[in-house]
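With one protein chain withheld, the remaining protein chains of the complex are depicted in position.
So that you can tell them apart, the chains are marked A, B and C in the order they are listed, and the count of residues begins at 1 in each.
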Amino acid sequence: MANLNVTFAGVPFKTPVVVASGTFGFGREYGEMFDLNQLGGICVKGLTLHPRLGNPPPRIAETPMGILNSVGLQNPGVDRFIKEEMPFLKTLNTNIIANISGNTVEEYAEMAEKLSDAGVDIIEVNISCPNVKAGGAAFGTSCDAAASVTRAVRRISRVPVMVKLTPNVTDIAEIARAVEDAGADALSLINTLLGMRIDITTRRPVLHNNTGGLSGPAVFPVAVRMVWQVRDAVKIPICGMGGIMTGEDAVEMMLAGADIVSVGTALFQDPLAAIRVTEGIARYLEKMNIENVTEISGKVLLN
Amino acid sequence: MANLNVTFAGVPFKTPVVVASGTFGFGREYGEMFDLNQLGGICVKGLTLHPRLGNPPPRIAETPMGILNSVGLQNPGVDRFIKEEMPFLKTLNTNIIANISGNTVEEYAEMAEKLSDAGVDIIEVNISCPNVKAGGAAFGTSCDAAASVTRAVRRISRVPVMVKLTPNVTDIAEIARAVEDAGADALSLINTLLGMRIDITTRRPVLHNNTGGLSGPAVFPVAVRMVWQVRDAVKIPICGMGGIMTGEDAVEMMLAGADIVSVGTALFQDPLAAIRVTEGIARYLEKMNIENVTEISGKVLLN
Amino acid sequence: MPITTLATVQDTRMLTESVCKMVLFSPELARLAKPGQFVHIKCGGESLLRRPISICDVQEDTLTLVLERKGAGTQYLAERRAGDTLDLLGPLGNGFELPDGKLLLVGGGIGVPPLLYAAKRAKGADAVLGFKTKSAIILEEEFQSACGETAVVTDDGSYRLHGNVTVPLREMLHRGGYAGVLACGPRAMLRAVAEVCAAFKVPCQVSMEERMGCGVGACLVCVCETEKEGERAMSRVCKDGPVFRAEEVCW
Partner (left out) sequence: MPITTLATVQDTRMLTESVCKMVLFSPELARLAKPGQFVHIKCGGESLLRRPISICDVQEDTLTLVLERKGAGTQYLAERRAGDTLDLLGPLGNGFELPDGKLLLVGGGIGVPPLLYAAKRAKGADAVLGFKTKSAIILEEEFQSACGETAVVTDDGSYRLHGNVTVPLREMLHRGGYAGVLACGPRAMLRAVAEVCAAFKVPCQVSMEERMGCGVGACLVCVCETEKEGERAMSRVCKDGPVFRAEEVCW
């Protein structure tokens, strides 16, 4: 059996497979369907300083091999998360990654302060949510803004800080470098690509929010390319995601440069997708006679 | 029977459906399979000032509901195009759109000069090819560069100038505005999204060029969103493309803001796709009791 | 606790031109399923998302679904034949509460099917079923044998009563004797039913529809705005619903 252990931003992961923020809630629901301790980590639903109701429905639309979502960061707020969800999450033997979004740099910092002693293993700084007006992607599309959020969170946080990048930019490597220089311990990418669907009978956008974030297999080749570009640009470790459905996809993402991977949309098709992806990686390593999963990260052979 | 005529940038189109540059060669091959005069227009393979051999193969990879290509602008050069291809194309009763790429602003201008009297109906300025080092996308990702190419071509061209935008940017509306201000008569979008696939057995990228341009249904929701954003930002007409497979898709793109549409990748699945798309649009108009196809452009009802 | 399972299609039949009845062999789901719950079905390799379909009936080892062909997903389902297998995730959702006493079931169109299983499990039930037109009527006989009284209305008056479900609903509530109303159908109908029930002070449960992702309550895409004890919330149709107390829904 191949060794799936990875140390990522100083945190030991049993497997390189985590579940993506916003697709797994706070873990309870899928916890009824499989043993959460089989996961490398759980990235919880995006948190904000204050509770949010999110956008009105419909919040999802299907696209060719993809989905658009416009949840808009519905969440109970960081305080209730710490009080109501962390006790359960702390009982698990897997890494907990808190995903945070703020309207201002100060909000990000305040959340990082609150979460630092709450028992989470990593803080993921979401500067890439396409579904909220203030904050979110606005921070992710400018090097300066991305760097200042990173700096503020890094200064306060007592756990490793991972910054989540948006694919809706001209040059993702440039943003990655700015975030690395500002002290990020790791990067995650990609968040969703901004998209739109229109119902031609009613002439209305399918999503109440008009636009939404594209995820799923459709974005996979874009995600692989971006992970590869970012791998080339920075030294800090990368959590790669975007359309991973199988162990083969995960291996491809790792060859491109990811140290660990996240599985999101795939869960909607198969609730056990993250486990199947983990098994698929292990099978690949065995077939190729590779002992440690860490040996494949970034090992694409360019033409 | 609904009226499919559209006047686009001053040029009359029999139907709003044209075939996308690079997917239709110079028309001869598909001309063996159907009557080219059924098309609204033919956008020919991207031309450069001098002949180009393009990139080594493999130049195509399949992705979930998409393809990556890295042809790299293989073409005989603008002079041979005018000499060898235009005589045939001029015999057709459909609009001919010449797609041009340059290494410098001067090259774009020189090509526009040569093409202005060659009998083409529109010049499409490609500032968005992801598969070449010099030129191409470099011009399409900066407002200044995009504007200066547009200005140079507009000054010289004696036919309408349509500028083709790349989706690989943070803010496509900003580029669209810059190009409109610089005098473009029309816009076309989207070109391909940069992507990558890796063969996990050989560890090599599937494409010899390592990365390539993503097209096909996978990108459709991104294309619809961008057409909608650009429609909101400029007054000049838009040729919408990216993943259109059916008449319904074309209608959706037009509701988002396209005046005419282009069909590319769909041809690889069905050589008659452009005709089927045209028929599908007509069927929709009849079903909805709409007399002129021009009535639906930009008529999405926002939520 | 939801499970994923492969169920074998035992039988399919078109009830109308576009509505298909499908019997699936799945002992586990048949054992677990409660009225008002649904299954989330994978529709081949071309649709990324599963499709939610209510459980219409349960019999020993089988589940009956009744579904309307609308887009690609339900088209795929309607094309399945005996012997094919389907990948189901379920049973999902809270289902109806079945209080002691006689219930009044109000269904509209493709919202009718889940009420059949409720009728069978209830301690007595009457039904009001509404359809667009005569050719759209489904399951009438099944309700007639499961219920005391079954009123059928059509929008165009092409069969039985003319008009909408609230007419017989009012009459029957007026007569009285119902412990509650369970309703499933288009949103506008549910709202109207809720208003009538409120006027008659009869507890009403409504089964809501929303586009879904995960189906299990994790992704928050399927929400319905609710208000309970003064607190507004975006409740999950797949997990907190699909059945809600009518008075808690923000219409």
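Following the convention adopted for this analysis, a residue touches a chain if its C-beta (ideal position, glycine included) is under 8 Å from a C-beta of that chain, and two chains touch if they have at least 3 such contacts.
If you're wondering where the values come from, they're calculated on a predicted model, not measured in any experiment.
A.B. asks: Counting the whole assembly, list the visible chains that the omitted chain makes contact with.
C.D. replies: B, C
A.B. asks: Can you work out which residue in B:P16, B:G40 or B:G66 touches the chain that's missing from view?
C.D. replies: Counting the whole complex, the residue in contact with the absent chain is B:G66.
A.B. asks: Looking at B:S101, B:S128 or B:T265, which makes contact with the chain not pictured?
C.D. replies: Hidden-chain contact among the options goes to B:T265.
A.B. asks: In the whole complex, what residues of chain C lie against the chain that is missing from view?
C.D. replies: 45-46
A.B. asks: Take the complete complex as the reference. Which residues in chain B touch the chain that isn't displayed?
C.D. replies: Chain B touches the missing chain through residues 22-25, 28-30, 32-33, 45, 53-54, 56-62, 65-67, 69, 71, 74, 216-217, 265, 267-272.
Just so it is clear, only the chains that are shown with their structure count from here on.
A.B. asks: Does the chain-touch network form a line, ring, star, complete graph or other?
C.D. replies: Shape = line; chains linked end to end, path left open.
A.B. asks: Specify the chain with the shortest distance from its C-alpha centroid to the centroid of every protein C-alpha atom present.
C.D. replies: Centre-most chain by C-alpha means: A.
A.B. asks: Between chain B and chain C, what distance separates the C-alpha centroids? Give it in angstrom.
C.D. replies: 47
A.B. asks: Using mean C-alpha positions as chain centres, tell me how far chain A is from chain B in Å, no decimals.
C.D. replies: Averaging C-alpha atoms per chain gives centres 34 Å apart.
A.B. asks: Can you give the whole-Å distance between the Cα centres of chain A and chain C?
C.D. replies: 36
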